[in-house]
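I am attaching a structure below and will ask some questions about it afterwards.
Left out: one protein chain. Kept in place: all the others.
Chain nomenclature is as follows: A and B, assigned in order of appearance, with residue numbering initiated at 1 for each chain independently.
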Amino acid sequence: MTLMSFVYGFLAILGAFVFQTSLTGINRKVTARLQKRRGPKWYQQFIDIFKAFSKSSITHGWVYDFGAIMALGGIAATVIFIPVAGFQSFPGLDNIFVISYVLAVGMLGMAMSAAGSGNPWASIGVSRALTNMLAYDIPFMVIVFTLIYQHQTGSVSELAALQQGAGIWGWNAFQLPLGGLVAVIALFGMLGKKPFDSFIAPAEIASGPMVEYGGKQLGMMFTLHELMTFIEVSLILNLFFGGGETLWVYLLKYAVLYTFTNIVSGVMPRFKIDQAVTFFYKVPLGLALVQGLLVIFGGWGY
Amino acid sequence: MQVTTKNDRSLWEVIGDYFRANSIWMKWYCTGCGAIEMPPTMTSRFDMEQLGMGPMATPRQADVLLITGYLSTKTLRRVIYSYEQMQDPKYVVGFGSCTLNGGIYYDSYATINQLDQYLPVDLYIAGCMPRPEAIMNSFATLIEMIKKGEARGWKHYQENYDWYKANQMDSLGEVIIHDEFHE
Partner (left out) sequence: MMTMIILFMIASILFAYVLSLKEPKWGAYATLIVSLAGLVGVSLLRGSVGETVSFYYLHFTVTTIGWYFSMILLTVYFTATFFHPFWMDQLIYPAAYNALFLLSLAGTVGLFFAQDLMTLFICWETAVWSSMLIVQQGKSRQAAWVYFVMSAIGSMATLFAILLTIFMSGTTMITDAFIYFMGSPALGGLVFGAFILSGLTKMGIFPFHVWLPLAHGSAPHTFSPVLSGGLVKMGAYIAYLSVAVFPAYQVFGDQLMLQGVPLPIYALMLLGGVSIVYGTLRAIQQDDAKRLLAYSSVANGGYILIGILMLDQMAFAGGLMHVLNHAVASAAAFLAMAAVAKRTGTTKMSELGGMIHRMPVTYVVYLIAIISMAGIPPMGGFVSKWLIFQGLSHRGLIFLATAAAFGSIGSYLYVFRPLSAVFLGQLAPKYEKIKEADPLMLIGMLLLTAMSLLLGIVPNVVLRTIAQIQIELGIDPIMIKGTITATQNGSVNMLSVFTVFGFGFLLILILFLVLPKSRRVGLMDTYTSAEFIHTPELLHYGHHFYAPFERLYEKWPSVLPLYQRLSLKLKEMGEWAETFFFHAEPNRAVFWMVLLVILITVGGAR
């Protein structure tokens, strides 16, 4: 841990933000094309975020602000843990459980801040978001357990490196096809893409946790969303799609994976939250357990 | 009441105005029939998003308040409440002739005739109802106004708060709410 690590960490946060925000802008255009529209400028997402920062804002008490800072701070810290094309600002901190639980700090902060606003819709949104998390995380965790058992390491960068060198067929998504499918479905849940976006339902609960945010807090929440997307897509990319040998390969794969989720979600309706739970516990959890049993008792993947 | 056009912005405000002009989030208050013109404006045919505009769920997040048609006094209370929950800088656009002069409801006891007596309107769109082309055109105008720093209604509202409040009170009076929720 040197001073340079912190500098690299800061650059990682900045880079992740710039890259993912541009990609979001491009994907807004992709969605628009799906709907036969022209769509906004590719840098529209930057304008939106900076606009939010430029406006005046309100606060509902110290926990409203503190939660927002804790949320974005926690997520920003998680970005530092993510290995990008094998590079880490702080080597040795990329254990998969550490990443997924540090991520929870940010989510808890956001939930706290939203509930602290005193708006019941925010609380409903949070309750749905947490239920959604309970739905998608269990199948994902089962697959992660399987991966750790198979490779005897919990380090994300090592798991990514193990898949490289054998071409596309070395990727876990093809080595463990059921697991790969589960991971991609879980990614939709993580990103809050349709059909698992009931917690931000704008017309029903007025965008859920976001309901009271305006001005700089809203800007922080948008930034948080971009960084969180980066973490989640990176996680799936590193674990199941071989990470990246070089930065460009990594970013290219990343863009393809993210755009894929975006396109699929563009033609999806929305699940009610209990339907999402039932779905995740029927299909992906079943697939994940079958995959796990095949690996552990059937010796698949050795 | 004239909208002031005094323009002495700092550099930060100029930059801020650039962002605000290119990213306008709407809170559209479906008060009247004009709201029906919004869906075609938003969707594939006219595609409002190419101007950087989009609908938002709550007034906290929104930049512009659209009053889409006639406005009954009962709704006016809610509109004012929503407007005051919006974050500065914020803009108001009046849709159609009903917000201008009352339109076909000009002699109704239940509607207001002139929106700018109660809220600082930055832009009116004439027509009954305005077609999507007119709406898109007016949004382009709004963007220009924001960019130049001319859409200063929110500031005007702050400066002449007493005048607006007096008008609002005059029209609405004081109502003591009593229903099954309020004892």
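In this text, contacts are C-beta pairs under 8 Å (C-beta built on N, C-alpha and C of every residue); 3 or more make two chains touch, one makes a residue touch a chain.
These numbers come from a predicted model, not from an experiment.
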The chain left out of view makes contact with A, B
If I consider the whole complex, including the chain that's not displayed, which of A:22, A:127 or A:259 touches that chain? A:127
Touch assignment to the omitted chain, from A:16, A:84, A:160 or A:211, lands on A:211
Given A:30, A:112 or A:283, the one touching the chain that is not displayed: A:112
Per the touch rule stated above, chain B touches the missing chain via residues 58-60, 77-79, 81-82, 85, 177, 181-182
The missing chain sits against chain A at residues 1, 6, 9-10, 13, 53, 56-63, 65, 68-70, 72-81, 90, 92-93, 95, 97-98, 101-102, 104-105, 107-108, 111-112, 115-121, 123-124, 126-128, 130-131, 133-134, 137-138, 141-142, 144-146, 148-149, 152-155, 206, 211-212, 215-217, 220, 272-274, 277-278, 285, 289, 292-293, 296
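As a working rule, only the chains that are shown with their structure count from here on.
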Quick one: which bits of chain B touch chain A in the complex? Just the residue numbers, please. 12, 15-16, 19-20, 22-23, 25, 43-44, 47, 49-52, 55-58, 60-61, 63, 86-89
Going by the contact rule set out above, which residues of chain A touch chain B in the complex? 28, 32, 35-41, 44, 47-48, 50-51, 54-58, 202-203, 206-207, 210-215, 218
